[in-house]
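Supplied in structure tokens, the structure appears directly below.
Omission of a single protein chain aside, the complex is shown with its protein chains in their original locations.
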Amino acid sequence: MKKISRSDLPRLFEALSQARRLYIPADDGSGQAKFLPYTPGMELTQNLNTVRSAKDLFFPQVENLLKFKVQGKQIEILDDRDPVEPFVIFGVRACDCRSFDVLDNVFLHAEPADTFYQARRENAVVMTLACNAPEETCFCTVFGIDPADPAGDVTMWQTKDTLYLRANTEKGAAVLDDLPLDDADDAAVAAQQAATREILKKLPLKDLDLNGFDHEHMLQKFNDPRWAQLSESCLGCGTCTFVCPTCQCYDIKEFNTGKEIQRFRCWDSCMYSDFTQMSAGQPRPTQKERFRQRFMHKLVYYPANNDGLYSCVGCGRCLQKCPIHMNIVKVIKTLGGECHDA
Amino acid sequence: MTRDPLIPMLGVVTDIRTDTPDVKTFRVVGLDGKKPFVHIPGQCAMLSMPGVGEALFSITSSPTNEEFLEFSIKKCGCVTDWLHGIEPDQQITIRGPYGNGFPVDTDFVGKDLVFVAGGIGLAPLRSVINYVRHYRSRYGTVDIVYGARSKEDLVDFQEILDEWSQEDGIHVHLTIDRPQDGWDGHVGFVPNYVKELGFDTGKTVVMCGPPIMIKFTLAGLLELGFDKTQVYTTFELKMKCALGKCGRCNIGDKYVCKDGPVFRLDQMDTLPDEY
Partner (left out) sequence: MHEMIKAKAIELLESGCVNRVLGWKAGEFFYDLTPAVFTTREEIERDFVYSVFSAANLSKYLIAESRKEGKVAAFLKPCDSYSFQQLLKEHRIWRDNVYVVGIACDGMCDMDVIRDKGVKGVTAVHQDGENLKLETLYGTATMPKSDALPERCVHCKSHKVVVFDEMLGENGEENPDSGRFDEVERIEAMTPDERFAFWRKELSRCIRCNACRNVCPACSCEKCVFDNDKSGVAQKAAASDFEENNFHIIRAFHVASRCTDCGECSRVCPQKIPLHLLNRKFIRDINELYGTYQAGADMDTKPPLMDFTKGDAEPSVVYGRGGKQ
């Protein structure tokens, strides 16, 4: 265990940003937080979490795939891959850190690997920060996540005036080696963890019952008539999708620059009407089917393909941001649990 | 860095054949003049023209064709409209092959096969049919039921007449929706024709066509006493990546691009009804 005084954070950020690009959660100009490239003077946010999740740094909303030059009947393929340099993400919460596992299963472990995502993952050092003050919308513990002891290459804890750091991987240890840190014992961290765990016991959503959200009940859940009522006021916007740390659907689009055709990919949302629209037909004609897809994917389809791992990490962003306050918690409470069978 | 699977290779369209008023068959090779890749019957490939778009098409040629790939494509959208307007020597991009393909070397071996196709649905089946013809001795009898709106809409009509129907052990049953001058064959919809033909229930059925055809043909087959484990079909959903990642061809715990497009009908029963 290492430590540094919180008043020395600027010194730490300076040191961290020497060898690689550093991202920290900081104010985005609206009073909300975002992972931003560190510049001198930038301060760590006081908010518990960012609006956009840390997935942005591995799976950006828009990225160029390649370019084409077209001349007559000839096509030329040009590389348009953004170079990826080593970077470190400072202050990732436990929920977002778990979301990397969820995304890794899709982009790295399921063949073939996505090399764009892979390059960023390989070049990143993840420094997580334990939560001291969870909010009412937090329910990561439901998914077996411990916000008092997050994973990552380095785990960090904050007390009133000290930041504690523990390397979990070789990559993490190498980063810590270069930093102006002092040795520390575990006592203060243990005390902080105990305090956090007391708060966790009071979280209003800690007892969500995921019973029945599994492959075995796939058709039962899919055919549940209550999807109609759950989805009735859904606006069909992409807010939940775009603030979600695990949503990973994308579209591939092209842009004619006048000289070249740029093919890029961008986030997409299953909540959008054109997501499955084909000239031949539309398998999800109303918002009910689109809404159902999003939650079935997170709670049933994804776990069925990934050893039961849910594609929700309980970060609570959708709870805070849905314009009509419909969210995965309400879906779980309505459709989940033994006593809720239709 | 290895080449990303989303990055296509270049191909050249060397030959374009007009099959029907709205179907053309495109012959594609790599820039080196060779077949771009090896595939299994029923697999697909992503073809694109930069600036127009990218779309998934089933490979119509048989893997036994070692010179080129063929795609029979119906004009029905952005990319297909463009393809119908091109001339030979046009370059395009191609990536693949994608999907599981038909179990031609496992489940189909030794079986009597019935192919049921409607309209452009013959495209993926043509690959299987020609594969089966190539390795004729591995399979039992072959019946081909193929229907279209009119005589002009029958894809590969000449190949069917000149080659398929001339071979021993292959029975071709053609039908068109409405009577037409110069047509003395069967008239009527495919599902009814299949029922009329009343195949032995020990055969294996491979279907492809519009959803409505699949639905009624299946009902007819079940009535005849077929089991869903004997019936295979291929699906088509909107796709962008074809790698099981972009999310849109998801049905239950399956991705049509990766786990499909070929499904046995009893497998479909375990999936949500959303296709």
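Labels A and B are assigned to the chains in the order they are written; within every chain, residues are numbered from 1.
Quick note on the criterion: a contact is a pair of C-beta atoms (placed from the backbone, for glycine too) under 8 Å apart; a residue touches a chain by one contact, two chains touch by 3 or more.
Quantities reported herein were computed from a predicted structural model and do not represent experimental measurements.
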item	value
Which displayed chains the hidden chain touches across the whole complex	A
Selected residue (touches chain absent from view) among A:151, A:199 or A:309	A:199
Residue numbers in chain A that touch the chain omitted from display	28-32, 34, 48, 51-52, 61-62, 133-136, 199, 202-205, 229, 232-233, 235-239, 241-243, 251, 253, 255, 262, 264, 266-269, 272-274, 319-321, 323-327, 329-330, 333
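To be clear about the criterion, only the chains that are shown with their structure count from here on.
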item	value
Intercentroid distance (Cα basis), chain B paired with chain A, Å	39
Residue ranges of chain B in contact with chain A within the complex	1-8, 10, 49-51, 53-54, 76-77, 87, 89-93, 211, 236-238, 240-241, 243-248, 250, 252-253, 270, 272, 274-275
Residues of chain A that touch chain B when the two form their complex	65-66, 68, 70, 73-75, 77, 81, 106-107, 110, 112, 114-116, 119, 215, 218-219, 222-223, 248-252, 254, 256, 261, 263, 265, 268, 270, 275-281, 283-284, 289, 293, 296-297, 300-301, 304-305
